[in-house]
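Of the protein chains in this complex, one is absent; all others appear in place.
This part shows subunit A:
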Amino acid sequence: MSRFVVFLTLIALLPTLSFSFSPENPTDRRILVLLDDISLKSSHSLFFKSLQSRGFELEFKLADDPKISLQRYGQYLYDGLILFSPTIERFGGSVDLAAILDFVDSGHDLIMSADVSASDLIREIATECGVEFDEDPAAMVIDHTSFAVSDTEGDHTLIVSDDFIKSDVILGKEKIEAPVLFRGIGHSTNPANSLVLKALSASPAAYSANPKSKLSNPPSLTGSAISLVSVVQARNNARVLISGSLSMFSNRLFRSGVQKAGSSTKHEKSGNEQFLTELSRWVFHERGHLKAVNVSHHNVGEADEPSMYRIKDDLEYSVEIYEWSGTSWEPYIAEDVQVQFYMMSPYVLKTLSTNQKGLYYTAFKVPDVYGVFQFKVEYQRLGYTSLSLSKQIPVRPFRHNEYERFITAAFPYYGSSFTMMAGFFIFSIVYLYNK
């Protein structure tokens, strides 16, 4: 009986195992949602439902649940993590700052939302991801020019923004018409950090301050330097979304209409749903994920890959690149993929031609330098996972019998040596017998 139960459990687990994140199927499946309060589950249900309807398995836990853990026996239990717990000071169970960073470092994705009076723990996680929240815990982003028009004249902390990142890969091809409503804390990103991108920026007139107190000093964060929502793609292609507002995920802001101050157009529905849904698609690898397969290289006219090239060989190089569409691998089409033939510096740098079906190919001559070379494809484009292929191949000099046998330029020397031999022969005969 017990054996039967185990068997059933295994059967039940099989789909979970098979659907988990893998190179072949890069979309995340199992997602842990950590909440401050269980009521968030219902107040933000639209966002969660859109995830569930796309096939994600969400597991809701309170952030201070003593039983939560991200991994068991060295295996991660989840592919993604949603932190909707801005005020948590200490996670329950074995989860802490280091565990979450390890989770991201091992290639998993993270959606994290801070809010006004975010805890130090949340701030630290954000800092590790390259994002600095405003140091004042009570600060909010205030915008007196592009706030959401409402019935009551508020303190202009519910702001609207339509300064999206310009990337079809991250935000989808469909244009987001309505602006996004935001109420929360602002953050800044280090411009030197190329991995962090501002997905949604505040308007130039915005600033970050405590709305309840009088502004004594100039605000530390102002204008479009304030990032409302940032995304990070780490070098291992793990993706992180950091938002300064938890309420922007809520059903209320998803549903509410929006009218920007000073604008006559009133949108029936805010852009929050579309913006955050598309962003979550990107974060959870439903889009913008590339893979390169079938790297092959061989001499022109041959099919097999040699173990070593010779200098001045003509070779052909090809690679297939596909993009994940969420359900299947589609050919990736671009004109800017380049291959390097590299030994400490690229000796050959060529743009690959494509057949529009995912195959990229080129042909070139091996340089007249021997050594251990690499075929390198370094492809980094905004929104796409970075491709970094390298394949090592030694290049040897000519063998002793591969040089030119008779050099035209040396014919005078051949001639001189043969005349010398003939002359010596004749001289010997004359000297010996001429008496």
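We adopt the following convention: a contact is a pair of C-beta atoms (placed from the backbone, for glycine too) under 8 Å apart; a residue touches a chain by one contact, two chains touch by 3 or more; residues count from 1.
The criterion applied here is as follows: contacts and distances are computed from a predicted model.
Name of the non-displayed chain as stated in its UniProt record, restricted to "Alpha/beta-hydrolase", "Calcineurin subunit B isoform X4", "Radial spoke head protein 3 homolog" or "dolichyl-diphosphooligosaccharide--protein glycotransferase": "dolichyl-diphosphooligosaccharide--protein glycotransferase".
The hidden chain makes contact, of the residues A:150, A:392 or A:417, with A:392.
Per the touch definition above, the residue from A:308, A:349, A:363 or A:420 contacting the chain not shown is A:308.
Within the set A:344, A:409 or A:432, the residue that contacts the chain not displayed is A:344. Against the chain not shown here, subunit A presents residues 308, 343-344, 370-373, 392, 394, 396-397, 399-400.
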